[in-house]
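Here it is, the structure, as structure tokens.
In this view, the complex is presented without one of its protein chains, the others remaining in place.
After this line comes subunit A, so read on.
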């Protein structure tokens, strides 16, 4: 698939990384434009912007993922306890029976766990971020890391589209088959397209 910038929404903050590149002097040490460091609301948006950035600056851009488990501070524990008490009081109040019961009685001392992704290019100062707390997303995010890794390795993108759905959907059984396919992909394109074509279609449906 050829790289076309028109595919992406014009409001996105980092739509033209190629334009950010200083054309005549390749060794500019300082960012020439305003530094963009947004947190994206969806992982797809993060992925799309990161892949644009990687296309423009494949050598300097790095992706850092951080998995962190934080114990809450004493003040945070107090705050949570207060909130729980409040919720309990609300439930006990007979005039408010219509309100739904609290979905999860959280232990106030439970640690905060997050998984954050950061695409950073030191030359332009661009920093694209995404953060999640859901375990269900990890597989998909690592899948996108793999696809972005292909950009870094300067591997052709066509193959990437084919191998992507199998990793992205997180199905347990076809994974092994795909692994084999992926392994053999270096030699023949034809085998890859035959196996992956259906997968590509599937993913599009799921997205919508």
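Criterion: a residue touches a chain if its C-beta (ideal position, glycine included) is under 8 Å from a C-beta of that chain, and two chains touch if they have at least 3 such contacts; residues count from 1.
In this section, contacts and distances are computed from a predicted model.
J.: Have a look at "Signal recognition particle subunit SRP14", "Protein-serine O-palmitoleoyltransferase porcupine", "Large ribosomal subunit protein mL44" or "NEDD8-activating enzyme E1 regulatory subunit" and point out the UniProt protein name belonging to the hidden chain.
T.: "Signal recognition particle subunit SRP14"
J.: Take the complete complex as the reference. Which residues in subunit A touch the chain that isn't displayed?
T.: Against the left-out chain, subunit A lists 18, 21-27, 55-59, 61-71, 100, 103-104, 111, 113-115, 132-136, 138-139, 142-143, 145-146, 148-150, 152-155, 163, 167, 175, 178-179, 182-183, 185-186, 202, 205-206.
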